[in-house]
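Accompanying notes for the structure given below.
A single protein chain has been omitted from the complex, and every remaining protein chain is retained in its original position.
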Amino acid sequence: MAGPSTLDFLRRMIADMGATQRNKVAALTVAEVAELRNIFALLLLGAFVGLPSPPTFLAVELLPLMEKELQILNRRAQDSCDMLAEMCGMLGID
Amino acid sequence: MTTLIIIIGCGLYLLLYFTYGRKIEKEVVKASDEIQAPSKRLFDGVDYVSARKEVLFGHHFASIAGAAPIIGPAVAMCWGWVPGLLWVWFGNAFIGAVHDYLSLMASVRYDGKSIQFVAADLMGKRTGRAFYWIVFFLLILVVAAFGSIVGGIYTKTPGVASAYVFKIGAALILGVLLYRTKLSFALSTVIGIIMLIIALFLGPIFPIAASYGAWMWVFFFYIVIASSIPVNVLLQPRDYLNSWLLYAGLVLGFVAAIFVFRGFEVPAFSSFSPIMMGGKPTPFWPAIPLVIACGSLSGFHALVASGTSSKQLDKETHGLFIGYGAMFTEGFLATMVIVSIAGFGLSALRNAGVDAATLNSENWGAMFTIASTKVNLSKANLFIQAYADMIGSSWLKFIPTLYVKILAGMWVSSFAMTTLDTTNRLARYCIAEMALPLKDSSEGLYKFLSNRWVASIIPAAIGLWLAASGNWLIIWGSFGAANQLIASIALMTGASYLAKRLKSTYVNIAVIPAWILWVTVTAALIWFIIVVQPGAIAAKPGPGWTVMVITVVMFLLNFVFIYDFVRTKSYKIS
Partner (left out) sequence: MNILFFTGKGGVGKSTLAAATAWQLSQKSRVLIVSLDPAHNLGDIFGVSLKKKTSFSKRLALEEIDLKKRTKAYLKREIGVLNETYKYLQVLNLDNYFSVLQYSPGIEEYALLSGIEEVIESDNEYDYVIFDTPPTGLTLRFLALPRVTITWIERLIQIRRTILEKCHTIHRICGPMSDQETLLNFEEEDDRVLQRLIALGRKYRNLDAVLQGNACRIVTVFNPDQLSLREAERLILALKDLNLPLRLLVDNKITDANLPTAERVENQLRKITDASLTRVRLSDGLSGGRSSKLYEIQEDMTSWFPTGAS
């Protein structure tokens, strides 16, 4: 008779497998979203670094709403030279 | 015997995990929950997100598992089943898993930066930049190796080819279901699995018979197209279906292996230098790391561990389970492969027409590679047949052998095929980075190389050209060399981290394997260049010289690394 802990264990295991599979299916999409947000932020703020970009007032209008995007922008600016391993991890070769 | 080896292997891994592994964790790396992992400290909801350790394990294992742990052991059979097994067990525990674990933990302590960054920090920028080059070579060689493998599978069993085509269709449909409709995830999964099963059945009914050369062309166009379309269209759903193939293959394999109670028919030990690469006697040392990479020791794992897994580690103490544990699991998979071939491989060859006079325990070393290649029952095909026979001999024999074969063929070829277009995506990045110095000096060339299509076609074309015309074992050997070269740097980096940052007294658990590995890889490269290559070049100059050039460049880079390693005194506590 399977005790509650065994049942629990099984349930946990199935939930974990489910979680792994869901993550797997969405992993690259999550990465895409991050990159798109980065691009969006870059486009808007480009004027300040000389890139062709929308009229600056658009940037000023939207900036207060773009907290997440700026976080990603900052992170990407730091990490953009170290992407090889990350991409290997996302697109497993082996 | 099969059962015995599986149980011993399992026990051995568990034992070493809890003794050696724990020792490294506690005394050397000193992993502690007091130190916040980067996923918490640098949480950004994008890359730095902590994942539950079981989920992360699944993700990490799926990233490192592929077709290589199946092919390597099949090739290594020429030494008999013992040498390969010893490497898979002990090479894994003392070198491979240590390498994976240290790469992971060094990255964790470096705020989730990649092993490339850590190497550049500890051993110099030169070493960091060399990564792009070696990875690039690795990518070309793996396309060549895997393209050839899949070509071999498809020509031997055309049913697998069409099953794969149907699977692509299933993946495309699944992609639409998952990403474009409101269908629930669970339901889409079920539909996907059903479509997969249908593909398995349809395969043998509509086999696609084509020549090996024709398949190379098909793969070329497949790579260029598949690597240019959005990931949601084909890549993600296809990889998702692959994971279910993996689970099915693993479960069936282990259940059969444990309960089949079969003795081994392959000799335990044939000779130290059987005929293998390029038709030459191949000494077990130093060639074994080149033959069996994943499953025992693979540099690529360092990139995966330090690329995504380190950023998602919830607590430092989970690192052992992820880094060390996943490698052991892969070793277990390799064990299963060895067991199935050792138990059923010879019968498979006999059934294919290799009689006792041609191949027996006496001349195993000299004849195994040649005989098995002749009947197109070597490497992946040998595994597929042996695996099917193994399932067929166990209480799972109610599953028709034909479909087990298709399943196994799909399992190996799916993972190999997925490598083909993901490597292409990565190669574009590597080319752009490698061409960077050209930007100022020769802008035209730089622009040409960084053009999307050019950067896409170059690795695909070279890789498949090598696959079409080259000696496969030579390609596999050089692929192994590239992989282990990365492992070499990664292990040196791990040792450097222990010595210079942690100032650990146990620094030798990494330094000694690092030296052993470096010497092995160097010796293997020398042997490869001097003994094996001339024959290959004589046989087919084009591919021969290409591989030669790649190998020589890697050989030279090898000395750069050891120079940097010694120069920065990374081998002792400063």
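Chains: A and B, in written order; residue numbering restarts at 1 for each.
Here is the rule we go by: a contact is a pair of C-beta atoms (placed from the backbone, for glycine too) under 8 Å apart; a residue touches a chain by one contact, two chains touch by 3 or more.
Computed from a prediction, not measured in an experiment: that's the story for all the values here.
Chemist: Hey, which chain B residues sit against the chain that's not shown?
Modeler: 45-46, 49-50, 178-179, 182, 185, 232
Chemist: In terms of residues, what is the contact footprint of the unshown chain on chain A?
Modeler: Missing-chain contacts on chain A: residues 15, 18-19, 22-23, 25-26, 29-30, 32-33, 36-37, 39-40, 43-44, 47-48, 53-58, 60-68, 70-71, 74.
Here is the rule we go by: only the chains that are shown with their structure count from here on.
Chemist: Nearest whole angstrom, what separates the Cα centre of chain A from the Cα centre of chain B?
Modeler: 27
Chemist: Can you list the chain A residues touching chain B in their complex?
Modeler: Per the stated touch rule, the residues are 12-13, 16-30, 32, 34, 68, 71-72, 75, 79, 82-94.
Chemist: Show me the residue ranges of chain B that touch chain A in the complex, using the header's touch definition.
Modeler: 44-47, 51-52, 54-55, 58-59, 62-69, 107, 113-117, 131-132, 135, 139, 142, 178-179, 185-186, 189, 231-232, 235-237, 239-240, 243, 294, 298, 300-309, 311, 415, 419, 422-423, 425-426, 429-430, 433
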